[in-house]
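Only a single protein chain was left out; the remaining protein chains are all shown in position.
Per-chain numbering from 1; labels A and B assigned in written order.
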Amino acid sequence: MFFLQTVAPTGGVTSNEVFDRYPDLVSSIGTDMGAFLPELVLCLGIVWVIFVDLFSKRQDSRRPGWHALGVLGLSLLTLVLGGFPSAEEAGSLFHGMVVRDGFAVFMKLLLTIGTAICVPMVMSHKDLQGRRMGEFYGLLLGSLLGMYMMASARNLLMFFMGIEFASYTSYLLTGYLKGDRKAAEGGVKYVIYGSVASGIMVYGLSILYGLTGSLDVGAVAQALIVTKASPSLLIITALLCFAGFAYKISAFPLHFWAPDVYEGAPMPFTAFLSVVSKAAGFAILIRFVVAFGAPGADGQALTLASGKVLDLDWPQILAVLAMFTMTIGNLAALWQNNFKRLLAYSSIAHAGYLLMGVAAVVPRIGAEGDPGWQPVLFYLVVYLFMNLGAFYIAQIVAARTGTEELPGFAGLGKRAPVLAVGLFLFMISLIGLPPTGGFTGKWQLLKAAWENGLHTLVLVAVTNTVISVYYYARIIKLMFLDQGDGEGYVLPVGQRTAVVLMVVPILWLGLFMDSTVHLIRSLSFAVIG
Amino acid sequence: MLLTLVTFIPLITAFVVLAIPSEKKAAIKWTALIAAIVVFLLATKLIADYRGGGENATQVFDRQVTTLLEKVQDPGRRRLMEAGVAAIKLDFETRKASDERGPADYAAAVGLTLAENDPDHGTWRSVWELSMAQGAAAAKDIRFVEYAPWIDSFNIAYFMGADGLSLPLVWLTTLLGVLCLAYSWNIEKATKAYFALFLMLQTGIVGVFLALDFFLFYVFWEVVLLPMYFLIGFWGGPRRIYAAIKFFIYTLAGSVLMLVCMLAMYFHAGYDSFNVLTLMEVARGFSHDMQYWLFLGMFVAFAIKVPIFPFHTWLPDAHVQAPTAASVVLAGVLLKMGGYGFFRFSFPLCPDAAAGNIPLWGSFNFVHFLATLGVINIVYGAFCALAQKDFKSLVAYSSVSHMGFVMLGLAALTDAGVQGAALQMFNHGLSSAMMFLIVGVIYDRAHHRNLDKFGGIGTQMPYYTGIATLGFFASLGLPGLNGFISEALVFMGAWDSQAKSAGYPLDPKFVYWALPGIVLTATYILWTVQRVFMGPMKSETYKTFPDVNFREVFALAPLGILCVVFGVWPSLILDFMNSSLSTIVQVVAAVRS
Partner (left out) sequence: MGNMLTDIGLGHYLIVSGILFTLGLVVVMTRRNAIGVLMGLEMLLNAAGINFVAFNRFSAPERLDGQIFVIFIIILAAAEAATALALVLNIFHRISSIHVDEARAMKG
């Protein structure tokens, strides 16, 4: 925030004067733009897909989809070519607005891959055929752009902007099927609850700003160390801010929107919300927690974390929230009959497991060495493939049976064995059974929680795992043990390949997680402050 | 390599079977059966080779430590490491002489502790882990070791090994694999999936018995779950889906507790290790508090599998609904996974709890706890069996009763008791497998299992009656048949416990309390034999029943022969297990205060 820090409050400055007084600013923006290439590609891509749509026929609704895939591929390419910045290379862009580090690049890769998996789902979704789809892809890419910002924000303004950017586009995409009553309802509920959550968050951010006099996360964290504010004020501020993140990751107590929105939104976008949006939410939560969530280096300093409410400190609060999130998600999922709704509750439960990983790491932030984000990131990778895979198969099945209710899956094992086996693997991965990535991922989360003394949380989490068997196994039962009507069908090669492509990472991560773990451990995390 | 083959040939065959078109049922069955026979022969070779010696785990790890040390370039660091290894070894020697124990032992690892911040920390850690594993008492009996890094980030290794405890169970599993596949020749519903799942199940079970890395063990343990779920749920009886999900949830509830125990131990080990042998060494330093919870957690996991009262309620449902061959595997070897867990994990890893040094509450300690539940299992199981109208649930409850002996023998902690317990696991594997096959044979003909509606089968099916009676008497514990030996050993051990126990001396009263179980067992078995085979025929249709066919004889006869062989020549297997079992007793004896 160069101009904010340097320009005096009274003196008006014209743009020419800025050039004269700060000649290096312009050139530094130029160099920073190089590292900002993936975002720029997305920005141009948004315009591009809309233009493509304008110049194509209405029936040609897939065409902008291919272009969107191209944009995503290009963005992915720039990310990969940029590589993971090492600890020395990590730093800030645009004078401290945006972070450039391994963590951000990794999250962006994850988000882009997730979106790229959703795009073919959009292209083959039957309710989204024969429409003008340029806006849909434009909004989708816009949402991804907002999530890029969430993954790399280091200024409270960027926190706010990223979340809002990702949210507004999501609201519209949820209600995209204008003729559909469920979609309309889902959209309204999403926008209302979502705006309230971000309203609360921005109020929290304003208090944080007041306590520290800065918007830069590093400066805020530094200022908090010497602040004389009361611990309860700190924790209330943290909780107000947390509302925004909790909403994004659908964590208790801001989880209630998820089922309706998931059910109302078109299936591909539900998949996007449950995976990509959640991953972005965790990215920004981690950024927030790293800056404010732990005792300072000397272990004495005050931070947001040192506040207490009801004798609970910040890691314990996160642990309690994690417990509630996973338990509520799992218990509510037991009674669901709609696949999207069931996975909505299941995704709430998984937010709880992931939150467990965050809670586990909090006490170690600020200490020397890697605090250990790796279980959370690893689980996000696994979750991406298993949940998107489940939605992908559900969409194919729903298109065949014409229903998104669970009985539509009855006898799938006989009708379409490839789909059934694929969904079976995703389900056991969601339960957390070997030999899938769901097991190794959840195992790492449990391990991290146990290592950091959250023993009760671990017991609650494993109990939840047992509860979750009941509803996941119901789908397995429907597919293989129940008789279903309907013709058997041969899967097109494309769909078959897609299923295999998503199954392979799940098994790979389940059996040979070493390389992924090493990669994630080697990510640099720009130390802010 | 041999252990890997024995474990994974079934899995690979399962995929081969899946690749065969479903119409070619004969090809599917023969592929599966041949693979099972090959695995059985390999397992037999393992048994034959085991006595011949060969490198044991101590030697393997010794060699590996040497190799590791040779790779260290810096002479100073290398000397320090050698000193650390020597200190650990010295620690073993002194401890063996004086029976001292406790965290002080770890002073020996001081050289290694110094290495915490060494850049070569990985080597230090491996040296520590392997040196510790090498010193574990159980290591000397473990042969055919396969040790390769698997997930380096968390120090998880692919560590397989077999000793006198696990090999008989592996052999039994592969034997039952062959017999069950042969018996399942008449499965027509989704043949391909059935045979593939059966083979996968076998990989899981054998893996459980052979894995010596806790993580690997857990993976195999969970792998068993799903094939069994499908076998019960798809090919089972009318209430199969209920039974399958109950089995699934019960077992998973237990295994997640084991997972928690595993994590607790991993971090308590000091240098994050999943190596079971290392953990056995480290466990000596675990506090009583730690062992208390560890024992309880693992107890629930294994007790559900055994099953021990009050965790047994899944078993009758699963058994009654499962198809015959699945029941055979379930009773024959799946329950033994629980028993094996007690031998391999609960006792060596929580020796203080096993020795009765830790009170559970008041003056009631874990020895009382196990013995009480064992006696309840014996008597309660027998009572329940007596009350059953369904032939299969009678056999299921008889399993509950028989597994009680395993608990009683273990609690006694005398040589005889522990041998009896281990032998009982093996014998029950033979006799219960036989009983379930016997039920299967009659069910295939009568299409019901109501004991009150049978009668007079003896005259119609004389060969069947002969084999069946043999199986029932083996289960009853008739002298000359295998069941007698193990039950007698358990009682002897429990009786002698006051004088000879390595742990807390068990009151002979437990033997008195268990005795009614013997009488009840005799009652329900003889009554069953009478109801099924004797008396007038209660239905005309029974006259049309053919006697046992080749397929059924092929499955039943080997089991019958083995029941006789191990009945008259128990030392054949006892000698084999002896060394491994006495190690367990010694480990516990070393900590008895």
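The rule we apply is simple: contacts are C-beta pairs under 8 Å (C-beta built on N, C-alpha and C of every residue); 3 or more make two chains touch, one makes a residue touch a chain.
What you see is a predicted model, and the numbers here were worked out from it, not measured in a lab.
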In the full complex, displayed partners of the excluded chain: A
Candidate in contact with the missing chain, chosen from A:40, A:74 or A:172: A:172
Residue among A:157, A:225, A:418 or A:491 touching the omitted chain: A:157
Options A:205, A:398 or A:416, residue touching the unrepresented chain: A:205
Per the touch definition above, residue among A:215, A:394 or A:410 touching the missing chain: A:215
Hidden partner interface residues of subunit A, rising order: 1, 3-5, 7-9, 156-157, 160-161, 164, 168, 171-172, 175, 178, 181-182, 184-189, 191-192, 195-196, 199-200, 202-203, 205-207, 209-210, 213-215, 259-260, 263-264, 332, 335-338, 341
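Keep in mind that, in the parts below, only the chains that are shown with their structure count from here on.
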Intercentroid distance (Cα basis), subunit B paired with subunit A, Å: 44
In the complex, subunit A residues that touch subunit B: 428, 433-435, 439, 443, 446-447, 450-451, 458-459, 462-463, 465-466, 469-470, 473, 477, 480-481, 512-514, 517-518, 521
Contact footprint of subunit A on subunit B as seen in their complex: 151-154, 218-219, 222-223, 225-226, 229-230, 233-234, 240-241, 244-245, 248-249, 252-253, 256-257, 259-260, 263-264, 266-267
